[in-house]
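Report on one structure; see the data block that follows.
Yeah, one chain of the complex is gone here, protein chain that is, but the others are all in their spots.
So, chain A:
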């Protein structure tokens, strides 16, 4: 090796340094890391950073909307802020957080010492990282994207958005999209090839199952987005006409390509959450999951159905009654497998010895909030209701009940559940409860009233609104709720920082949990496992701790 040309990449000489950078190689150890745990933690920090940025953006938007006819923000700034908020939260908060947990815990849960392709793993993270920063560079380069998170044609065309923002939207999402695809390839190979010998697919933790299904979903859905982004770039930079109707292109084509990705994307952001809850409900109910096979089966059904319903996002585009009727019927079906899962979790809790930890509180709140979001979603499958409510605040309320009440609650639940394992520190449960209640109350205050605003006809994506009866007060309540959520997020950051700095030490298995990640130290050493315990059921660690009451020793299977 020639010393002049090769970089000396520092190899860690100590175990993984918790969550900080105070180790013998400082920040460089994190930047050069190919260890799945460090990469997972970096995904989560990245997600938190963008949560704060996306949160600040939406607080500006909500301030603008606090009173009628407000001029705190102009329409241009407003368009940029709501676009960046949506894009950030979906692509750079929820996605990296899910991938962070998956990168950290999939190998640990299947008894592997790392991902199948550690360098590809690092590449995936850094693609996401630079994708996010490239998107934000647009603010310095002449204006952020301003055509909404789904970037509809013809608004994404040069004539309607001449600032370079949309170019940055395309490049940033393309980069992070490639990162997402490579990460998914890595998950599939890791899960199929690197499970500990004893672990058949029927013994696999449900979080791992959902990540496996999700990874296939990513592989099928993201190429459509990536191709469409390239097509927009070609339209804008080389005067192609893919989406330009005047030049023979089709604006509707963008919607098809986007929603062919976009609807599965909704499930990409919720299936892993179903996996997280399928780990948390059994642990805090002291029961095995009810209907393991049904959780897996409904997950697969959701993934398959995801590709047969995207047109319901386009009911208002004038595709005609024939098309609308078919997709109305198929969209109603989506509620079935999701409903099955809700009953799986309820039945898991039924008769259990429930421990109301913060993780479990978020689980229970999720059941309520996500059901509200699901029901408002099913209402959109009814075409006349969709026509009435599309592009109103009812849609905004619905999608936030799904993304926050579903995805974010799941991630927060996962954070409180797995933080001791990742950091070796315990998150303070008392402050955590304060955070939970502030966040849940703030969330419902913000978004419940938006159902009413939408039904009253308030259009989304308009920078201000007239002083119609009820609109002012409902919007003010919504903004007040938003600030409550912001305070809650501030409290969360305080809880996290305090735990990292001076939290009490976590035991290896603080929750008396079921799966393999809890058998190793907290935080795990660089090499996750020296030896892995036998896996004969879906709760191998519990079997190990209670051999007389082991799941595999019972007559019934799967969660009785």
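Assume a residue touches a chain if its C-beta (ideal position, glycine included) is under 8 Å from a C-beta of that chain, and two chains touch if they have at least 3 such contacts; residues count from 1.
One rule holds in what follows: contacts and distances are computed from a predicted model.
The complex appears with one chain absent; UniProt names that chain "Cytochrome c oxidase assembly protein" among the candidates "Cytochrome c oxidase assembly protein", "Lactate utilization protein", "Biotin-dependent carboxyltransferase" or "ABC transporter ATP-binding protein". Check A:300, A:354, A:455 or A:487 against the missing chain and you find that the one touching it is A:300. Residue-wise, the contact with the chain that is not shown comes from A:327, picked out of A:30, A:274 or A:327. Interface with the hidden chain, as seen from chain A, comprises residues 111-112, 192-197, 199-203, 220, 293, 296-297, 300-301, 304-305, 307-308, 320-323, 326-327, 329-330, 333.
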